[in-house]
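First comes the structure, then the notes that go with it.
Removed from the display is one protein chain of the complex; every other protein chain stays in position.
Chain nomenclature is as follows: A, B, C and D, assigned in order of appearance, with residue numbering initiated at 1 for each chain independently.
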Amino acid sequence: MTTPTIDLPGPIFAKLAPHPYQLRALSRGARTNGRATQEPRALSINASPLSHAHGSALVRLGDTTVLCGVRGELLPVEQIPQFRPLGGEEEYLEGEYGGAGGIGRGELRDYDLLVPNIELATGSAPQFLPGVPPTALAQTLSTRVYSLLHAAGLVKAGDLRVWYRPGEGKKQEDGGMEGVEQEVAEEDRVVAYWVLYIDLLFLSYDGNPFDAAWAAVVAALRDTKLPVTRWDPDREMVVCSRAEERKLNIKGLPVACSAAVFMEKEQSEAVTVAGDGRNWILLDPDRLEETLCKEMITIVVDCSDGETRIKSLEKQGGTVLGRELIRGFVGVAEERWAEVQMAMK
Amino acid sequence: MPREAEPSLNEKQFVAQALQENLRLDGREFDQYRPLELSFGDQYGVADVTLGRTRVLAKATAEVTVPYADRPLDGVFTIATELSPMASPSFEVNRPTETEVLLSRLLEKTVRRSGALDTESLCLVAGQKCWSVRVDVHVLAHDGNLIDASCAAVVAALRHFRKPDTSMDAGVLTVYTPAEREPVPLSWLHSPFCVTWSFFGEEGDIAVLDATWLEEQVRVGSCTVSLNKHGEICQIAKLGGTPVDAVALLQCTNVALARVKEFSDMLDAKLAEDAKRRDKGGFMAELRAENDR
Amino acid sequence: MDRRRINGPAGATQPPVFDDVVSQGAKTVSGRSRMPDASRKMYLKTGVTPSASGSAYLEMETSAKPGASGLKLSCSVHGPRALPRSAPFSPHIVLSTHIKYAPFATKQRRGYLRDPSERDLGIHLEAALRGAIIADRWPKSGVDIIISIVEGDQDRETSKSQGEEAWDMMNALAGCITVAAAALADAGIDCVDTVAGGVAALVQDGGADSTPTIVVDPIPSDHAKILAACCIAYLPTRDEVTNLWFRGDLPASDMDLYTHLVEKGILASRNANCVLTNCLMETIE
Amino acid sequence: MTATAAPEAALGVLPRADGSAKYSHAGYTVTASVNGPIEAQRRDELASEAHVDVIVRPAAGVGGTRERHLEVILQSSLSQIILVKNFPRSLIQIVLQVEDSPENDYVNTKIVQASLNFAVMPALMQTAVLALLSAGVPMKATATATAVAIARVDGAKKITVDPSPRDIETAQSVHVLAFTSHDELLLAESEGDFTIGEWDEVYETAKGICCRPAAAAKEGMAMVLDDDDAGGTDMRQFLRSTMESKVAADLHWK
């Protein structure tokens, strides 16, 4: 495909032939949305806009607007079929954040204490009309948020445990698997868990949903305050105090940074073969750009404690982004991190 | 929706005519099964059954769950049959076809309703906790007679399966991981099998066992008899099709019994053989468990 | 179990139970701070969803009572667009309205599947708008009007203890009508007039034998008892009511009570209409 | 069964599919069927190229959002190596049935919400590629994939190839990488906590497994069986030898 010689008005050209349109813009040094290739949209975060949720955040990334509400509900241990009390509190201490520095471990995952879900079908964009089951995109986003929540160990399992301490303070020096067998009523024990329902609602969709959604999740969790709880032995239930609330201890500040690769050749045909043309890496792609790009990358970094830790790296759909480009992209992500950190304040 | 390819008129006519001459395209006798092969996976509860070019994989699993309110003393037992496009592009996920519905119903009646598995033994804490045993049936290749093959696979998988060991003391339930204690078999009451007859000819007077996909598309009717080696019939299903003489049906069930006996013996043999193979493995597991403590 | 969503724990989770509510079941009446005819402040903004043909966001000033927050609505309009080939011929535009509470919109967590009350709201909204749109301007085409109730008007606990969710739904509906009208205008879909919603209620604040009074834009938690209420969709310049939803029972003593109630409802929607027109003016300038 | 065993594969295991493969490695066993090019349904018909449809089915329980995610990743990667342009408006359907995944003896797994760990990805990718080859679907290149985990074992860093579920539990980060036969990075998925330096090491390790130069491999079939963690299995050579035996069988008559 070549750029037509007749000069159509932008919008029409964009509609008729989006790819050449974008290509022409890029060869002139800017994207169709006027941004430079490595220029993200401004990110604004506004904390606790909701009053019924325990924590919430509204995130705007250009014309992408997502609202996240975190709500805690209580899960009594007898409601957990596979529940297994560990020994004394010491046992719980190892593996606080999603467990033993490892991923996919501990109560958070075993008991499904974190329940993120993303709703796109709010008319947030013409292709997302309600009344249909979640699209593959919505499901993929939910899964990515879910995995990252656990992998990044954002939430502390300890924050979600509800203890019953008959003899306040006094502790048995007894742990280990066998500790389970002789469970004494008087021992301190976990009676319930908080389950965090993390619901994300897209009010407006203009590309790069993951970065926006993840920022909203982090902001909402940082904003989350759960009521202080105690176990009422007589009524055998967990009672919450209206007065006292406790903030969650959120570990670090992981920030997601996504980009898409725009190929000169509209068809990915000549991949792997010499002369597959120029390509541009578009940071924070918008809706139009997403439809024109096959290869995507998302890096989640956390620079809170000095050095850059990577929490997640996802690259798929192409072969342009090799080792060097990815290394370079980490730098871009670091810059993004600083910006988002400011927005979080 | 890509529809299933119909065989040509010529083929249909030929199959029918050949049967009239006591001939089957693959040279089998009317009451002869294709070679049935059964193999178990590395893990407990995985059975792979092939019947000629038909292949079915069944996997049994168990997890602790909350019993149904109306049956506090029973465990949960489900058989999931979801045909994927792997069997044929004409199957779509989340779009049950008639084949799929029929299959799951027959398995339900044959295995579940016939009480092959003692569901009361799955109860852990009355009304609170019980085992949920689940068998997933995966049809990998479909060249006719899914029902018989699937049923054999399900029964084999469940007989082969081991669920985690548990203990109750001081009202506290402990479910042991395989590392802590060797898993234990299900309490199994009897092994039913399905035997499906296909009928051909105007009066459906030609009865054929283990029809191939081509034969199934030509047949005028079919009848599935489910029974165990003691000759106890769990169900008989003749869903529509050309009416068939009752006496002939009886004859069918007698032949069916013979086949089922063969299946049972074959399964027992295979299980024994597999147990021998695992014996060492089991011992290793014990050791592993020891070290863990 | 929904295989297309992340389902959380198998066992049932319970919303927190608070020490105070456990003891006292009776509901606290904060008392109404506004004049009977005054509606709450309303914030309205169009064009919040650029990729939609039209959109609007509406927010109601939060009432004094803690825990009970204001109404927050987001509406997007898609279309008019050609109906699918399968659809039967229609000489006029086909409205499809869709109202959904966000999971975090209310005290009790809402599911993702639409419940009957949400469907009802959708039907009322459809009726209210049909009277306003010049439908025959787009034969064989359809338009989707989608409203997310980001935050419900009332905390459901109280409304539950009252056993009268309907009052909340009426307030919600009034808001939905107004925000939808704004979004339609933003989408440039011709209407005969700007429709807006309003609620009026017959309340009894001073015990059982006190004389009931009529207030506009009621907040259930402000009042001891709501006897009846009506939600009205109203076209001011044409002086037409496109949808009227009445609920409750009126004392037989006063025959005109119903008429008064409706009049107040119209007043309420007039109030809303001012905000609406102002908002649209601004966008034009 | 054991995670260190060399990969095994059989082609054409499903008689009625256009192409099929059964692949077991690192405790995973996956069977794949490929059908196509066949007629695409209206909704996913593409005017200028074939629609690649990937379906991932867990061994037990119903598939959920996690499976959709895996499907999306595989779909976008495989359509890169398949010559989709050759078959406009058609469908190439790949069904991946997980038969076995390594069990973690230290946990009792949950089934109802089956959620495949993404360490299954290499097995899925490899099986899909083999099935595509067996179906003779025209491709630009082949691909090889592997999984790598980084763990801290008493302070020291330990890189594990083809980690077991136990390894993954205790790992600090887990990585899945896939390369085309032209040594290009086709897919990279990592989660956990790591530095770019660590990722580099992972990259090197993975590349060593997926893209060992043929020259090195030529030093005898022994390479296929070698599976020490240092070198790891030579996936490319494995692919080659698998296809060699398939083609030899097909062309026995020559």
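Throughout what follows, a contact is a pair of C-beta atoms (placed from the backbone, for glycine too) under 8 Å apart; a residue touches a chain by one contact, two chains touch by 3 or more.
The working rule: contacts and distances are computed from a predicted model.
Asks: The complex lacks one chain in this depiction; which UniProt name from "Trafficking protein particle complex subunit", "Dynactin subunit 4", "Phosphatidylinositol glycan anchor biosynthesis class Q" or "Ribosomal RNA-processing protein 40" does that chain carry?
Replies: "Ribosomal RNA-processing protein 40"
Asks: Looking at the whole complex, which of D:A32, D:A135 or D:L187 touches the chain that is not displayed?
Replies: Reading the full complex, the residue touching the unseen chain is D:A135.
Asks: Which parts of chain D are in contact with the chain that was left out?
Replies: Where chain D meets the chain not shown: residues 15, 17-19, 35-39, 81, 83, 86-90, 133, 135-142, 180-182, 239-240, 243-244, 246-247, 249-254.
Asks: Kindly note down the residues of chain B that lie in touch with the hidden chain.
Replies: 2-12, 14-15, 17-18, 21, 23-27, 89-90
Please note the rule applied: only the chains that are shown with their structure count from here on.
Asks: Could you quickly compare B-D and C-D and let me know which has more C-beta contacts?
Replies: B-D
Asks: Roughly how far is chain C from chain D, centre to centre by C-alpha average, rounded to an integer in Å?
Replies: So the centroids are 52 Å from each other.
Asks: How many Å are there between the centre of chain B and the centre of chain C, using C-alpha atoms for each centre?
Replies: Chain B and chain C have C-alpha centres separated by 55 Å.
Asks: At least two other chains touched by the same residue of chain C: list those residues.
Replies: In chain C, the residues touching two or more other chains are 4-7, 10-11.
Asks: Pull out every residue in chain D that's touching 2 or more other chains.
Replies: As it turns out, chain D has residues touching two or more other chains at 62, 65, 68, 107-108, 110, 112-113.
Asks: Is the chain-to-chain touch network here best called a line, a ring, a star, complete, or other?
Replies: Drawn as a graph, the chains make a fully connected set, so complete.
Asks: Which residues of chain D touch chain B in their complex?
Replies: Those in contact with chain B are residues 1, 13-17, 29, 31, 33, 35, 38-39, 41, 55, 57, 59-62, 93, 95, 97, 99-100, 103, 105-112.
Asks: Using the touch rule from the top, collect the residues of chain C that touch chain B in their complex.
Replies: Its residues touching chain B are 10-11.
Asks: Spell out the part of chain A that touches chain C in their complex, as residue ranges.
Replies: Residue positions touching the partner: 49-53, 56, 63, 65, 67, 69-76, 79-81, 111-113, 115-117, 119, 122-126, 129-131, 133-134, 138-139, 142-143, 146, 195, 197, 199, 201, 203-206, 227, 229, 237-242, 287.
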